[in-house]
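Yeah, one chain of the complex is gone here, protein chain that is, but the others are all in their spots.
Going in written order, the chains are labelled A, B and C, and every chain counts its residues from 1.
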Amino acid sequence: MNAKIPVAVLAAKGSVGQRFVQLLDGHPWFEVVALTGSDRSIGQTYRTACHWILSDSMPAWAAEMTLVPSEPGPVMNGARLVFSALPSDIALRVELGYARAGVTVCSNASAYRCETDVPVLLPEVNPEQASIVPIQRRLRGWSGAIVCNPNCTATGLTVALKALRDAFGLSRAFVVSLQAISGAGYPGVASMDIIDNVIPYIGSDEEGKVESEPQKMLGRVVGDAILPADFLISAHTNRVAVSDGHMVCLSVELKQKPSLEEVTHALSAYQAPEVSRDLPWAPHPPILLRSEPDRPQPRLDRWAGKGMTTVVGRLRPDPLFHYKMVILSHNTVRGAAGGSLYNGELLAAMDLVK
Amino acid sequence: MNAKIPVAVLAAKGSVGQRFVQLLDGHPWFEVVALTGSDRSIGQTYRTACHWILSDSMPAWAAEMTLVPSEPGPVMNGARLVFSALPSDIALRVELGYARAGVTVCSNASAYRCETDVPVLLPEVNPEQASIVPIQRRLRGWSGAIVCNPNCTATGLTVALKALRDAFGLSRAFVVSLQAISGAGYPGVASMDIIDNVIPYIGSDEEGKVESEPQKMLGRVVGDAILPADFLISAHTNRVAVSDGHMVCLSVELKQKPSLEEVTHALSAYQAPEVSRDLPWAPHPPILLRSEPDRPQPRLDRWAGKGMTTVVGRLRPDPLFHYKMVILSHNTVRGAAGGSLYNGELLAAMDLVK
Amino acid sequence: MNAKIPVAVLAAKGSVGQRFVQLLDGHPWFEVVALTGSDRSIGQTYRTACHWILSDSMPAWAAEMTLVPSEPGPVMNGARLVFSALPSDIALRVELGYARAGVTVCSNASAYRCETDVPVLLPEVNPEQASIVPIQRRLRGWSGAIVCNPNCTATGLTVALKALRDAFGLSRAFVVSLQAISGAGYPGVASMDIIDNVIPYIGSDEEGKVESEPQKMLGRVVGDAILPADFLISAHTNRVAVSDGHMVCLSVELKQKPSLEEVTHALSAYQAPEVSRDLPWAPHPPILLRSEPDRPQPRLDRWAGKGMTTVVGRLRPDPLFHYKMVILSHNTVRGAAGGSLYNGELLAAMDLVK
Partner (left out) sequence: MNAKIPVAVLAAKGSVGQRFVQLLDGHPWFEVVALTGSDRSIGQTYRTACHWILSDSMPAWAAEMTLVPSEPGPVMNGARLVFSALPSDIALRVELGYARAGVTVCSNASAYRCETDVPVLLPEVNPEQASIVPIQRRLRGWSGAIVCNPNCTATGLTVALKALRDAFGLSRAFVVSLQAISGAGYPGVASMDIIDNVIPYIGSDEEGKVESEPQKMLGRVVGDAILPADFLISAHTNRVAVSDGHMVCLSVELKQKPSLEEVTHALSAYQAPEVSRDLPWAPHPPILLRSEPDRPQPRLDRWAGKGMTTVVGRLRPDPLFHYKMVILSHNTVRGAAGGSLYNGELLAAMDLVK
């Protein structure tokens, strides 16, 4: 890793795009060579075009960059890896262009998540599914590739389910989310809709994603496709007046019922596979199990492990299934930009970025 | 009902006590003859002693009343019915005193809810359980009586479960609550704990109450005791930054699986039993079923039916159980003061107030 | 007033438009004969097109109405008075059309507020300025007319300044506002911008309006024009995380320094002029002076006098000027739709609606 890998951020102005810029600041492996924006903002500096909503300052190098169009081309300055915060409808077309043009895409969009040869990756969970990238290239004739990170609510949930499934097998899970407003982007949720309120609805697809993406991530590569795991999830998704940090209430039925001590151990001792354990944005620890009766809480726990750690707490028996617990993860870091970045590091470490 | 029944409010200064005062203003059957307070406030006018936190003004008649001690005695001015907002530990002793002294107590406390001869009443659900009051009097040698209203989160949930159970039988239910801060009383939840946050914990007993109280309310009187119904509930309870209105996400498994149309009908056509249907604080309708994808919401729906209606929405199939839905009810009205008041009306209508 | 006056609401879908519909429900003098919407919504029912954000239900008569274009024409069903919630740039053109077509416009927009022959009216303050309407008609050759209500932050402020100026004369005022999110319309303020935050900026014009509109309203008609009063105001305007209710901190220098008792009396005894005192939406009282150290507060006081009363509190000496106080008024009721409606009533009572 002598020279840094040139990377670009697609849709750098939005709330996930800003996180990409923030987290890429000073990255040891990647160097940002292009930031893209919408038609209106092309040609403006990032400082001028971007309504920066993070509490850290905009990095100086980013402020001076001129926004370019999101389509592949010479303006991308030779980026070999692109981090995409594009909306799904645009991602469908634009990410395809990059894959064809030989560039590897780490996408935060849902556009390609359901394709059987596109991995949905959490490096601390299923880095082995990255092995489908060469298959994807062969099947589709791409010289580049597309890999996705999951829906932000599915993220922390899947990390916890992985630890449980590895230890005890997994049958069924009930899931109710309390999701932060930053998950809806910017401007996103109107303040009139969320002050002194809860919205029991995220969008027409959200619950389906939370029910199906963990199955795919905990599945395995069989032949040319990823075969989903066979457990079932029921999800309710809600929006609450929290800036960052998605919380999930989980009741889980395992293949065999462990003792409380065994579950505690399975969660707190969980380790990422070796290939992803020490990457720059790897979470330390991958799961933090808290023992207080009233944790995790978004305001207090979302920044655990620089926002990459999945925080679990309130582990207790469940009268219907086996155990209840609460899971928290930072939705725009672990669940979006940080997750994509970690995926990019995994691909680089596995020599899958060309 | 020529002369009004003299009533008192115990612990009138707190957040539930204030709702009692507000809802009793102009009541057609009841006349408030005493308001009680803690040691420090006894002898002060209600105006002086009470930090009024409701957006309607304090009723003028209440403002001028002098606070008296909560124990039974001549200062109660002959109240025949008392509405108790006492904390449970104090309720245990004080409510007993009233029952012995011939006064009927409608209690908002949990102190007596688990007693097999004390009914936990929702008049639109189980008014027939009021028939245990004469048994309670005989067994305990009381000339008065104690009846309870349920935990505020169990309230709306039980109304919905009743409609479903009547129509299809009920096996199991998953429940996750998003509860308002007013449920913790005043001062209650510290603002530092809830601004930009969720607390996944209400108190050590809350989930147990939500799991067991619906069983009792949907049970039946057998001999001298109320026998709980045999379905099972798993509950997660959470505090969110909402002033009033508890929301519940419910996944339910019924004895027989109905069509979506049948469930819709069972909920929207639900009627209170005749004895409670037209009482002054009866909810109209008992259940309001909304069809929008994003309702109910606390800010928009908590005042349905003057805060007494249970609002249900987002009815949809569940991948594990049969149906998912969202339930909202106003926690300090239907779930506390309004519920107690409705219980008092039921007892008066059944001639159970001496 | 035998037959009701036919009225229309322009831009009925927005947050102020919804308040118009809500407040016109059951109005004794006015009957809504048309609701207008933007291009996209024309032809849809109000129920379908409108994302209703008020906690009372949408009135049934409104739900069934079909939205028509905002321009004058036969679709207006003979409305003689229109209540306009149009954005200012569109109001400029469309309201002019109505005035020419013989219809009287009560406008919530700022488009015409600076015209010297267009009155900015608060009926409890300056109903005499309505006398310029015939002059406006003559000067402009209109058979209709345009009257405005002031900026929502200037509203409560001007009511208080009027009472003070009548009694003691007025020299200078410092004003800092804490404004509710509903003042920005819907979707308006992004939740990411206001949760756990304050925005010290409302828009490029807001402070200028708050500094100049009270001068005009407390001025007088001289010849064919309204001559502003000669006191000076300095305004800072801020957005806070409050749903409804604009608060203003005021420090005021009067022509002669009264005692605290005299100021108290001037504010609490203030009466609207006779012509506006008993109109259907007249505030009772026009000013409510509270004596608690911590009032007014938006959540507790915004609904005083059905949202039409100006609530003043924290009256105390000022080390630089004469007195400090805090003023609250409901920004979408008294400061917008209710204010326009009250203006319409004034014009009708003065026989200025043709």
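Basically, a contact is a pair of C-beta atoms (placed from the backbone, for glycine too) under 8 Å apart; a residue touches a chain by one contact, two chains touch by 3 or more.
The structure presented is a predicted model; accordingly, all values stated were derived computationally and were not measured.
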Sole touch to the unshown chain from C:G17, C:P119 or C:P298: residue C:P298
Option touching the unshown chain, where C:G43, C:G78, C:G169 or C:P200 are the choices: C:P200
Which residue among C:I53, C:M76, C:L96 or C:I233 touches the omitted chain? C:I233
Applying the definition given at the start, please give the residues of chain A touching the unseen chain. 53-56, 195-196, 243, 299-303
Go through chain C and note every residue touching the omitted chain. 172, 174, 176, 178, 195-201, 204, 211, 232-234, 236, 238, 240-243, 247, 249, 251, 293-300, 313-314, 318-321, 324, 326
What chain B residues would touch the chain not displayed? 15, 53, 181-182, 186-196, 241-243
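FYI, only the chains that are shown with their structure count from here on.
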Could you please state the distance in Å, as a whole number, between where the Cα atoms of chain A are centred and where those of chain C are centred? 47
Sequence positions of chain C contacting 2 or more other chains: 53, 195-196, 243
